[in-house]
Structure formats: C-alpha cells, structure tokens
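Sending over a structure as structure tokens; questions will come in a sec.
Just one protein chain is left out here, and the rest sit where they should.
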Amino acid sequence: MDPQPQLPVFIVGAPLLFAVVVPVLGRVWRHSAFLIALATVAVAAVASALSLELVLRQGAFSYYLGGWAPPVGIEYVIDEVSALVSLVITSVSFLVLISTRRWAEREAGDRPGIFYGLVLLLLAGLTGIVVTGGLFNLFVFLEIASLAAYALVFIGGRKAMLAGFRYLIIGSIGGAFYLLGVGFVYFATGTLNMIEARELLEVTENARAAQVGAVFIFAGLGLKMALVPMHLWLPDAYEHAPSSVNSLIAPVMTKVAAYAMLRMFLSVFPAGFLSGSVPVADALLILGLIGIVFGSIAAAGQTDIRRMLAYSSISQLAFIAVGIGLGTPLALAAALLHIVNHAAMKATLFLAASSIRLRVGLQRTHNLTGLGPRMPLTMGAFAIGSVAMVGIPPTAGFFSKWYMVQAGLDEGQWIVVAVVLLSSLLTAVYLFKVLEQAYLRPAKPEPSAHHDAEQGGSADAAARPSEQAMRPVVERAREAPFDVWLPLVLLAAATVGLGIANVVIMEHVLLPGVS
Amino acid sequence: MIDEIAARFPYWATAVLLVVGLYGMMGKRSLVKQVIGLSIFQSAIILFFISGSLLEGATIPILYSVHGEGHANPDDFVNPLPHVLMLTAIVVGVAITGVALSFLVSIYREFGTLDERELLDEVRG
Partner (left out) sequence: MSDTFASGLPLAAVLVPVGAAALASLTTGRWPNLRDAWATLAGIAMVAITVVLLVETLDDRIHRTVLLDLALGIDSPNITIALRADPAGMMFGVLVSVLWVLAGIYAVGYMRGEHEQKQTRFFTAFALSIAAAAGVALAENLLTFVLFYELLSLFTYPLVTHRETESALVAGRKYLAYTLSGGVMLIGAAAWLHVLGVDATFRAGGFLDGAGLDSVTQWVLFGLLAGGVGVKAAVMPLHSWLPSAMVAPTPVSALLHAVAVVKAGVFGMVRVGVFVFGASVLDDMGAWLVLAVMSAATLLIGSTLALRHDNLKRRLAYSTISHLSYIVLGVALIGPLALTGALLHIVGHGVTKITLFFVAGAIHVKTHKENVSELDGIGRQMPITMGAFALASLSMVGIPPFILFTSKWYLGWGAVEVGQEPFLIVYLVSGMLSAAYLFPIIIRAFARRSPDHTRFGEADIRMVAPIAVTAVLALVWGVAPDLPLGFFELASTVAADAFPPSVALAGGTP
C-alpha cells in the first residue's frame, strides 16, 4: 500500500500518543520529557511539510481514520490551506519549545513530564482542528486543545490561577456554543461532514435552523478567538501565563480558532448563506473593524509588554475576522496569509519578551531603557517583529495588509481600507514606544529622574526605590544564551522571508486553497 | 399557545437550562457555583441533541434478522448518531469539570477562599 496517504495520522496522532507517553517517561528520566516532546513536534512538522508537498504535487486528499469512510467515519482533509497552517503551527511550536526550555524547567517544577505532555496535547488538539473534516470532530479537538491550554495557563502562579479559571469558564462556554450550533446544523442536514454539509445546505429547505446554528457557531468560535467584545479573558490569560506558555499559545491558539472560523466559511456554509436575514458575515466584519481599532488603542495604553502584546493579538485577530467577513477569495486568502504571518510575528515578539524576562526579569516597558545594545539579538528580533507588525515592506505584515486593502477596494468597502491602513499607524504607536525605550533612552537614569523623586508625592517616592534598585539589572544584562536567541533570530528571519515569499504562498497555496 | 409550548417543550427546557447555566457562570461569586453553572450549561446541550434525535414510537436501532422480514423502516428506529456524539460530549464535559475542580482545589490551597471578589482583592492587593 502506498505509504504517503498515511501522513495525516502522524500530524495529529504523534502528539496525541506521546502526550500520554511523555509524562510516564518523564518520571523515569526527567530530561527525556523535553527531548521526546521536541522530537514529536519535529515528526508532526515533517509530516505537515510532506503533506503540503504532496498536496502541491497532486491536489488535496483525504484520510479516513481507521479506514471508515465518511459519513460514518472520521475524515481528515489535507488541502493546501490545512497543510500550510499545520506546518506553521508545528514549526513555530518547535522553535518556541527550544527557546523556552529554560523557562519550562523553572516553571514546570519537578514534573517536566506533565508540562510537556500538556504541550503535546495542546498541539494534538490544534493540528486536529486544522486537518479534521468533521464538525463534531472539530469540537472534540477544540476542547482537547483548550483543556491543555487552561492547564498550561494555570501553572503560572497566583495571578495565573484566577486568569486560568476564568479562561476555562469562558472557553467552555465558547465550546458549548459551538456544539449547540453544530446540533442545529446536524438537524438541518443530517450530516456532520463539512463537505457533505455544504452540499446539503445548498439545497436544504430547512435553512432557518442552519442559520441559527451558524449564529451559535460563530459566537462560540468568536469567544475562542477573542473577537471584540468577547475578548475579556485574553489579556489576563496571556499576561499571567508562564513565559514558556504564552509564547506558545499566543501565536497559535487563537489563530487556530480563527482558522476554524474561516473553515466554516470555506467548507461548511455556502456563499451567500450568511448574509441577508442572518448577517453573520457583516457582524464579523463590523466587530473586526471595531476590534482592530480597539485592540491597538488598548495596547498603546499598556505598560506590561505581555499585556500589550495580548491586546495587539486582539487587534490582529480582528484583522483576520475582517478578512473572513469580507468573504471574497482574495480576502480569505489575505486572512489566511495573516494567520501565517501573525503566527511568526507574534512568536517573535513573545519569545523576545520572555528572553528579556529571562535576563532582566522586568516586563514593564519603561524599564527596558538601554536594553537594545545590551541584548542586541533579542531586541533586534523584537525590532524586526515590530516592523513587520507595523507592515513596512518588504516584511510579512505588509503583504497581508496589501492584499486585504485590495480585497476591501474590490468590494468597495472603503471603511475596511481606511481602518486597515490606519491600523498600521496605530500599531506603530505602541511598538515604537518599546523600541524607543530600548534603543534611544540612555541606560543610566537621567538626572531629572532624581529630581522628580524628590519632588514627587509619597506614593511615587515609594515606587521609585524599587525601580531604581532594579535598574542595575538592565545595565548588567547580557545577551540571552544561544539556545534562546537562535530560534528567536530564525523566527525574525522568517517574518522577512515570509514577506519575500508571499507571492509563492499566495499563488500556489492560499488562492487555490480558497477557490 | 400552550400546545405549541408543550409540543416543543424539550427545546424550551434546553433554553431555560442554558440561561440558568449562564447565570451560574456569570452571576455567581462562588467559583464552585460557576463550575456547577458550567455543568448545567453542558447538560442543556446534551438534552438538546438527545431530544432532537427522538422519534415518537421508535425503538433502539438494533436489528434482529432484517434479512428475513424485508427492509427495515427507518421510522421505526431512533437515530443513534446523536447519542454516540453525546457520549463523547459527556466525556469532554467530565474532563472539563474535572480540570475545573482541580483548579478549585489549587486555588483554595493557595488563597484559602473560593469567593471571586475576595480572590480579586487578594490578587490585586
């Protein structure tokens, strides 16, 4: 039998299997946990890459789990889009795992096996969401990934406990809403297979029930992807999550929810089904536009880097929502390109943040003064990530905006064009604030700072000494160790590389994938 | 009107349970009650699926020697698929509840309370 069509099972199955094996082996030999987890992710990444290559060579293919054909069995659909997204998820995770190993050792305490088991469970869920062809199967994977994410956030300490619990409650509501929506779609069509559902929805007389289902599905996935105003859980979860976790879940977790949302448009609901009397697409578009502006403005007001990046994620996810809301092939491709780009960019920024925290321990933006020359590689990667986020050509961020603007123009949606263009300026506001601190402020406290301390009120004076005491840490800061900065630099290079390679990705992968 | 409601009473029950569950999660200060709300919420969805698959006068889809008596009439049998799905959904729900309860144990050990407002004060203070 031809071995190649077995590939999809490695993408999902390897992490799922080793999620169970790693905790056991980790008890026997502590160091094995990291190595096995890394090897597993590498296997999944290679399987994704091979799948992508196969898809590009001979078109999309399906894998029937256990040999049961749909509609009875579970079908994994590997098309251009799912292969690419799973490749991005696994390879970004691979780099993040290497870079955050030191944090994981510190934060996972004496049980690294459990930690890496959860990480693999998360990845199994995420890749499962990406490749599955079944509506209910997607729910199961969504909950697997979410459960792992709740637990990973929870281990970050006192504040993280509460954030993690809140995340669990809201995430579960999201999952439940999605399941409810699937119920409506199932009763309207009698199938849970996405492609079959699409065919049936085109001819169904029971469109009303399916439309109600669509509303629930979008509410559920909207919660998971932190679409404004359903974003409240995200900043706390990202800020307080352990450093080894937030650089893993921030780039991929919400992105996969956004991908699931996109999948609904692409593979389940026929075009035109979600406009008119049930304007889900328009709602997504409007919420997305609000979210872009809101997220950026909120990010500009933050002093903690991770919280700032979290709000930035809200804004960027809203950008993807806008693309889905527009719904044209170009807009969907732009949204997908942004999923890919943003995974690389956000991973760069979050990894840089955790590298800074490793060396300096400070996460407040105003404490980063003078860090640029002291941690040149880390801050350089952060700078490249920032420039890409702002969308200056030829970095990755520019091109998703470029295509999105074109999609908006095609549809005559002027407001989309204006907001997308405006968003790069708003992004510049909060990211250049950090760069300015790191590069352009002198490392030593300025004389005026002392002056202020004498003049300032008692509360200010109380805060001042601790900050002053922290200051020498920045001055002594060295570049992060090799295994921390190398993945970081690779990711930063990837944000530029993705920009240059965008045409190839768009032309061969995304545009064929959405049409 | 009454008939209308009575005929669709599983749906109304589902709606009521959903609202009760949401209230439990959003409106209650006690984290334990929030978890209870979550369970109620999930149960509502299970009820929805099961009631949707119900068929008046039908029986379990186990066939005894169909070949001898001609083709089986689908109307005589309950759709088994939602039941199977709900078995999985129950497993997922149990897992979530389990994780949530383990969170609660940890939170209680750390803070000594499960009252949300006190916890927020504790964290911010």
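Every chain is named by a letter (A and B) in the order it is written, and numbering of its residues begins at 1.
Just so we're on the same page, a residue touches a chain if its C-beta (ideal position, glycine included) is under 8 Å from a C-beta of that chain, and two chains touch if they have at least 3 such contacts.
Treat the numbers as computed from the prediction; the structure is a model and nothing was measured.
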Omitted chain - touching chains that are shown: A
Touch with the omitted chain, as defined above, among A:Leu330, A:Leu351, A:Ala381 or A:Val434: A:Leu330
Candidates A:Ala207, A:Val293 or A:Val405 - the one touching the absent chain: A:Val405
Selected from A:Leu17, A:Val212, A:Leu421 or A:Ala493 as touching the chain missing from the view: A:Leu421
Residue among A:Gly272, A:Gly361 or A:Pro393 that touches the chain left out of view: A:Pro393
Interface residues of chain A (partner: the chain not displayed): 329-330, 373, 387, 390, 392-394, 401-402, 405-406, 409-410, 417, 421-422, 424-425, 428, 432, 436, 439-442, 500, 503, 506-507, 511-512
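Keep in mind that, in the parts below, only the chains that are shown with their structure count from here on.
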Euclidean distance of C-alpha centroids - chain A vs chain B, Å: 29
For the chain A and chain B complex, residues of the former touching the latter: 136, 139-140, 143, 147, 150-151, 154, 158-159, 161-162, 164-165, 168-169, 172-173, 175-176, 179-180, 183, 186-187, 192
Chain A partner contacts - residues on chain B that touch it in the complex: 18, 22, 25, 31, 34, 38, 41-42, 45, 48-49, 52, 81-82, 85, 88-89, 92, 95-96, 99-100, 103-104, 106-107, 110-111, 119-120, 122-123
